[in-house]
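First the structure, which I've put down as structure tokens, then a few questions once you've had a look.
Complex shown without one protein chain; remaining protein chains in place.
Presenting subunit A:
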Amino acid sequence: MKADVPPSGTPLVELKGISKRYGDLLANDGIDLSIEPGEIHALLGENGAGKSTLVKILYGVIEPSAGEIRWEGRPVTIGSPVEARALGLGMVFQHFSLFDELSVAENIAVALSSDWSLSTVREKLGEISRTYGLALDADRAVWTLSAGERQRIEIVRCLLQNPRLLILDEPTSVLTPQEAEHLFTTLDRLSSEGCAILYISHKLEEVRRLCRRATILRAGRVVATIDPRASSAREIAALMVGNAVGEVRTDAPHHPQGETLKVSNLSMPPAGLHGQALRDINLVARAGEVVGIAGVAGNGQSELFAALSGERLADRPEALAINGKPSGTMGIDARRRLGAAFVPEERLGHAAAPSHRLSENTLISHAATEVSRSGFILMNAAKRVARSIIQSFDVRAPEGDPQARKLSGGNLQKFVIGREIIRKPKLLIVDQPTWGVDAGAARLIRQALVDLAREGSAVVIVSQDLDELFEVADRMAVIHQGILSPLKPIGEWTKEAVGLEMLGVAQAQGGVHAV
């Protein structure tokens, strides 16, 4: 009799009636979920649907307010991640927890109990790397690695403990298409060996590629458990947001003309120790078109955004021209006065102040142009602006003038994008417009960006979401290690070509192979 083999038909893990209450908010409301051994199970839902809460309960990070967890049929209490790991759970978080200065082997060793010596870790690391095709150099320092390689460290770290259930939170958000495909092969392999996988994502195509069962959450509740292969992406999206999601209308640009933004040979040293330098960037965005900039995270996107917005200044005015006016050495306010508008990647803390009211948050980008007169704030004007953003962009916010942090991610993103569009800018530069935003909000945002371009503005979108760029961009370039590829019409790009550019292979063809 083997104790660790459950009676056939018993799920590996079963959640029954899991609820979690934060004050007035019911983040999880009576959730039932079961995962069979060896199954790849998708957990789908918009931001704020309760996915992270549920996973944190399962991994012992937070306690549920009510409900029961059964592991192989036995009721268990998972009080901490240590206990979760002892049971056989492994988790790969969306944001890695690695020490940049330590080597791969050291990073793995610190997470394990002390009876693992560094040499045993090295040995096991080699073994697992070979078995699952997770190539890793044990002695490389982490800060020299790509996001895909860093994720491999996290996965290997879990695999060393022989997990029965591996949880992955939005694992492909930082990967190139090729790296993602590689990950899927590894996951298929793990699953065939009997390791169950709980796969959290909002990318429907991936879920349909990997999973046979998907549990869909909406507003803290399970709305459906389906076979994602049997439903269309549109149907799944509709279940997630509660109504049908339309497609973005993108009629061809009329006659893009006039160089609204012209970047010429812009170079910039890295801002910090692990920052990325920008090298000889050339870019033109014309009135009426959407320009997309693709790339894997950490290849200079935030540096490019800082250079375009004026949060960092170029060393000469001609490096950047807005509406024909050299403005490379102008600050962000001066660029706004020239008709430019900007939306940074980080909503909380960069685009908006979390503890400030929405009306106050309009001041952040409108102060240069409106809502103040001779140094005094026109509070009523600011409130009016906030109200009209809320109405025009379908921002669902608590009554009155709430603090920015009271809004869900998607609604706050609609607000910060609406805040710029409502100024009717001639040039809009957006970094990751729909990062971590639910499908409904993402569609509304993309439509608004396209509409702005068609009304005669130039729109530059920096995004890691290739599907998004293929949907809305008229022309696109790829950034890799601070170098921007030439802009080409979207029709001339294939996903494969973009993937190669993202890896730097295309640039290096015939020359030195850059990795």
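One rule holds in what follows: a contact is a pair of C-beta atoms (placed from the backbone, for glycine too) under 8 Å apart; a residue touches a chain by one contact, two chains touch by 3 or more; residues count from 1.
Convention: contacts and distances are computed from a predicted model.
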Quiz item: UniProt names the one chain left off this complex as which of "Spore germination protein", "Simple sugar transport system permease protein", "Na+/H+ antiporter subunit G" or "Insulinase family protein"?
Solution: "Simple sugar transport system permease protein"
Self-check item: Sole residue of A:E235, A:E311, A:D401 or A:D451 that reaches the chain not shown, by the stated touch rule
Solution: A:E311
Practice problem: Decide which residue listed in A:V55, A:A180 or A:A352 touches the omitted chain of the complex. | Solution: A:A352
Practice problem: Kindly state which of the options A:E14, A:E360 or A:E501 is in contact with the chain not pictured. | Solution: A:E360
Exercise. From the listed residues A:T77, A:T144 or A:T494, report the one that touches the chain absent from this view.
Key: A:T77
Exercise. Could you list which residues of subunit A touch the chain missing from the display?
Key: 22-25, 60, 63, 77-80, 83, 309, 311, 331-333, 336, 342, 344, 346, 349-356, 360, 363-365, 367-368, 372, 375-377, 379
